[in-house]
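Removed: one protein chain of the complex. Kept in place: all other protein chains.
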Amino acid sequence: MKKAIAISSGAAALCLMVTPLLAEPDDDSLVINEELQMVTETEAPDHLEYVNTIYSGWRFRTDETQALQLDDFDNPAMLTVDAAIDAFNTVDGSEGKSCASCHAGPEDFAGLTASMPKVIDGKLVVMEDLLNNHRAKAMGAEPWKWSGQEMQGMVALIGLQSRGMPVDVAIDGEAAPFWEKGKEIYYTRYGQLELSCANCHEDNYGNMIRADHLSQGQINGFPTYRLKQAKLISKHNRFRGCIRDTRAETFAEGSDEFRALELYVQSRGNGLSVETPAVRQ
Amino acid sequence: MADGVKPRVKVPKTASAGEAVTIKTLISHQMESGQRKDKEGNTIPRSIINRFVVDFNGQNVIDVTLEPAISTNPYFEFEAIVPESGDFTFTWYDDDGSVYEETKSVEVS
Partner (left out) sequence: MKLTRRETLFIGMGAVVAATVPLPALASVEDAVAAFTGGADVGSGGITLSTPEIAENGNTVPVEVSAPGAVSIMLLAAGNPNPDVGTFNFGPLAASQTASTRIRLAGTQDVVAVAKMADGSFVRTANEVKVTIGGCGG
């Protein structure tokens, strides 16, 4: 009896019950602080086989959620960014140094986030790695917790310096094997629900998954202030949440798998503006 | 004092006498509602900002009573009259007895 099966595996049924109520992203235009025009829709990068147009997740949200990102004062992520500006200038660790001892200011990092993750010395490196490496080597400071607010505040502050620039991560050369690995993860079905990233964010973006308007799962706005947790959320934390919801054992934040997935998902947004720090539901 | 409490206030720097100005305020605060439970199942005690007061040169603009249903990082937007040059004072009162203050000057031209 089909119906009984659907009820007994209720979560699976709910997750797959997509209805074409809002089939498209909306037509709103994202201009931050009434001056910074963001690209929230553009032609998909050549490597995408099944998607013609890429959209920022902002376009899938309600007007009220969208409004929180229109003005930096209204954006609650900026509280954590403010705290990161203080941290940038605060001495920490055995060497008696702050970020400001070596770097004139966060502005020095304009453009960096738009090109991350990238391969350095044969290793795929994400922003959290750069920060903790510098903390360890230059400052003699304890590493920050991956998804802690100190770490994500600083990732957001560095990312803010690239806001409005197009995402442009390299996927060829040294990056190619990492990118291939990330792509494989993206298309692999995980968990009891047997869902891949692509099942929701490529095949069904624009559709409703229960009451949620599915986006393309772009990460150009991360770290993002998520209303659900009321704090800055890391890319890896979001990946973990999605895979957990397929009822799978998930990869760890800061794992090589998630580094590779980050590179691949970021490359799917090549051409969208960096929106860091965005606001989502 | 709760950790890392940080106010942000947006006030125009100048105004004409008697002008109505829009003020926005945001303060970092968990606003622990007293409704949540920790991993052991114990109720996490309420810890919120319970009052927010704005004055201009000693005269009141708005005095807000906050309950646990106000969101994390309390946000307020309202309008004030600026009769003359002076200072807006913003004061947040925490359940734990802490008081957070911010001052913004406005020049009347």
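Residue numbering begins at 1 within each chain, and the chains themselves are lettered A and B in the order written.
Note that a contact is a pair of C-beta atoms (placed from the backbone, for glycine too) under 8 Å apart; a residue touches a chain by one contact, two chains touch by 3 or more.
Values in this document were obtained by computation on a predicted structure and should not be read as measured data.
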item	value
Absent-chain contact - pick from A:E35, A:E49 or A:E64	A:E64
Contact with the hidden chain (one of A:D26, A:E41 or A:D245)	A:D245
Positions on subunit A where the hidden chain makes contact	11, 14-15, 61-65, 67-68, 76, 193, 200, 209-212, 214, 227-228, 230, 241-242, 244-246, 281
Residue ranges of subunit B at the interface with the undisplayed chain	20-21, 33, 35, 54-56, 59-72, 74-81, 83
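Criterion: only the chains that are shown with their structure count from here on.
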item	value
Subunit A-subunit B separation of Cα centroids, rounded to whole Å	31
Contacting residues of subunit B [partner subunit A, same complex]	4, 6, 8, 10, 24, 26-28, 71-73, 75
Contact set on subunit A toward subunit B in their complex	73-74, 76, 78-80, 82-83, 230-231
